[in-house]
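What you see is the complex with one protein chain gone and the rest in place.
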Amino acid sequence: MSAEERAFQERIDRGEKIEPTDWMPEGYRKTLIRQIGQHAHSEIVGQLPEGNWITRAPTLERKAILLAKVQDEAGHGLYLYCAAETLGVSRDELIELLHAGKMKYSSIFNYPTLTWADIGAVGWLVDGAAIMNQVPLQRTSFGPYSRAMIRICKEESFHQRQGYDIMMKMAGGNEAQRRMAQDALDRFWYPSLMMFGPSDKESVHSAQSMVWKIKINTNDELRQKFVDQTVPQAQYLGLTVPDEHLTWNEEKGGYDFSEPDWSEFFEVLKGNGPCNRERMAARVKAWEDGAWVRDALMAHADKHEAARTAAE
Amino acid sequence: MSAEERAFQERIDRGEKIEPTDWMPEGYRKTLIRQIGQHAHSEIVGQLPEGNWITRAPTLERKAILLAKVQDEAGHGLYLYCAAETLGVSRDELIELLHAGKMKYSSIFNYPTLTWADIGAVGWLVDGAAIMNQVPLQRTSFGPYSRAMIRICKEESFHQRQGYDIMMKMAGGNEAQRRMAQDALDRFWYPSLMMFGPSDKESVHSAQSMVWKIKINTNDELRQKFVDQTVPQAQYLGLTVPDEHLTWNEEKGGYDFSEPDWSEFFEVLKGNGPCNRERMAARVKAWEDGAWVRDALMAHADKHEAARTAAE
Amino acid sequence: MTDTGDNIANDIFFDWLLRRGDTALVLGHRVSEWCGHSPVLEEDIALANIALDLIGQARLWLSLAGEVEGKGRGENELAYLRDAWDFRNLLLAEQPNGDFGQTMMRQFLIDAYQAQLLKALAKSADERVAEIAVKAGKEVDYHLDRSADLVIRLGDGTAESRQRMQMAVEILWPYSGEMFIGDAVDQAAAAAKVAPSPEDLRPDWVSTVDAVFTAATLSKPETDFAHTGGLTGRHSEHLGHILADMQFLQRAYPGATW
Partner (left out) sequence: MTDTGDNIANDIFFDWLLRRGDTALVLGHRVSEWCGHSPVLEEDIALANIALDLIGQARLWLSLAGEVEGKGRGENELAYLRDAWDFRNLLLAEQPNGDFGQTMMRQFLIDAYQAQLLKALAKSADERVAEIAVKAGKEVDYHLDRSADLVIRLGDGTAESRQRMQMAVEILWPYSGEMFIGDAVDQAAAAAKVAPSPEDLRPDWVSTVDAVFTAATLSKPETDFAHTGGLTGRHSEHLGHILADMQFLQRAYPGATW
């Protein structure tokens, strides 16, 4: 480790924030760009499964709440792209990488939203899992990322409550609604557990991230915490978690639960999720269809700038 | 009149059919191309307002009937383009003229189909008016046109009965259905009357067409006949024809009725009907989106032909 | 400021309120179709925000409409359980999104009208109307700033963008006249001092449009031909498809609580 690297690590160990203009190791920068970019992409792609129900929301109030949520998500995307930009990569570059399949977004958004209860489940489980990941990241070592996380977490917990509220109404509703609620839990349970990633016991990569405080907890710790938080919520709803091995383990003070089917996880990662192709196609189409708009805004700004300069 | 022209007219007067290879005056050919082409275009554009309800037909039987009808209409378009082609103009040329706004289609298809009852009204009134126009044209002087009309009329009268059957169900249905039926009649009555065109008392053009037996009856005669046939049908349905001046005229043995608002007719003709732009946009889009298909079919045929020739 | 109950018949007032509520609802629906599909992230945010404001306005107008009707129908019964012919929105609001330019042009033409209307309604003799108008007016003023700005920037952008924006004008212009053609309902609302006459809103709207089009290097069509019917329930073919989607859950699961 060089002297620079040692000094950098000591700052992190002391709990100091690293700011964009500070020196940082190339690996730190690259890892952060990948992580923040992927998170930003997830916010953007995550608009699509929820957008699928905006036009069909069952009441005007629910429609308004969902619109506000999707708006927040786009806003989160914006904060995160800005945080990534401080590391020297532009939003457009990140988007091009996404569209070229060279960057990922959270696999959960490759699952479809099939009933209104799925909108509840996405808020309750998906945002719930996201928060579990994000809360510790408020303490991450990179300043802009940490500050973005603080803003995002505040809104996400609001979204999670709204999702749970939908589930309450559905689970306490008529027979079809209860069936929708259970079906949504059945479909989203394991994909939500997968959101924390495979067990990272053996990952050197993860270890380095933890030393850098880009990652704060292990995937398994967070998954356990999520299960422990979520199971009582499901019980309160009168819904059954689709895991016959789920049992309370008094000794560890948490639930024992089944691993998700990791082969499914890797299939989805490879592009074989139910909606991978469509999600990416929708984003690429939006980007390509919008090229003339971006070009026009740029051209207008240039003209305006030229006119202003000429006038001076 | 030249000798040729005189001989031509005498053949028509004797009730002989003119065939494509026979000599004919240029005006006869041009008028026929315009009339047959316009009729063909109407069949094609006419698929759109009905297609609007195929995906929403209220029962599977109704959906099947409507599909069969729209299929028939495309078939009518095909017969008619073929009849026009015998006059030396290709289908593609006619379609290009339509898309360039240089040929018309029946203005009635610029009105929207807003409820399921409109599908009934289109069959009952629009096909009814069309048949009124077409039945005499079975005796038109141009052979291919006459033969196309014979096939078409058989199917159209079937469509009209199906339309009336929908109206019967609607008029005899619940309150909302009765309201839909009346609303459909209210909206389609005058546009149907307009389908016969303005009074042709003063049109020299029409007079020549009648001498040539391209046109058999005057617009006013046909309109009167349509009203006399349709009013009792409306009464049987328990619906009110939206014309407070409608009265039985014992003397002429027909109804007196209000003229449609001809300024509306000319507005629609000018392009200001409720759906003109959309109908044409839909057809142009279909044509442009389909260019690669037509090119490919042509290219395949050429390759195939080349291979066949080489093998010989 | 008094209640207007004595000055305008309830059924007419109801109809007038539906025109406000349905226009906001249907336009909000159209705008919301963009979620996740816009040309640039800032627009995803802005469009979701506009849709949200419009749905909020629809809720206020429809709730008041239900109150005035007095048959126990609330915002959701009105939004979800009427078929197309009972909707009273402007035809312009239900026109398809088209490309982003058409969406912005539609928004601008309506915003410029709504801004005028709401300013006048803020002085309505009916306090409930005035109250909604004040709240909605602030939102719409902001929408208008944005949509006018975008129309200018896209009109005076590239050759392609100008051509697209001019096309948007040609397509949408014939639907703008409906905003200013009053009928008996409007006359009754004007007589009761609930609302201005639609005709009176036109001059200021024209000034706004002229100024923005000039800055945008766009030409206004010669024709003043106007499609009408939306405000009295004769819609385009689009509305039925919008409602099939919008109303599915309420129709398929009647009486459920969501």
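Remarks
Note that the chains take the letters A, B and C in the order they are written out, and that residue 1 is the start of every chain.
The rule we apply is simple: a contact is a pair of C-beta atoms (placed from the backbone, for glycine too) under 8 Å apart; a residue touches a chain by one contact, two chains touch by 3 or more.
None of the values given here were measured: they were computed from a predicted structure.
For the chain excluded from display, the touched partners among the shown chains of the whole complex are A, B, C. Taking the complete complex into account, B:T55 is the one of B:T55, B:S263 or B:T309 that touches the chain left out.
Checked against the full complex, the one of A:P25, A:P112 or A:G197 touching the unshown chain is A:P112. The chain omitted from view is touched by exactly one of A:E61, A:E85, A:D165 or A:D183, namely A:D183. Mapped onto chain C, the interface with the missing chain covers residues 83, 240-241, 243-245, 247-248, 251-252, 254. Within the entire complex, the positions of chain A that touch the omitted partner chain are 49, 52, 56, 112-115, 176, 183, 187, 267, 272, 274-275, 277-278. Contacts to the hidden chain, counted on chain B, fall at residues 44-45, 47-48, 50-51, 54-64, 67-68, 70-71, 74-75, 77-78, 81, 91, 116, 166, 169-170, 173-174, 176-177, 282-283, 285-287, 289-297, 299-301, 303.
Basically, only the chains that are shown with their structure count from here on.
Chain centres here are Cα means. That of chain B falls 37 Å from that of chain C. Centroids of chain A and chain B (each the mean of its C-alpha atoms) stand 57 Å apart.
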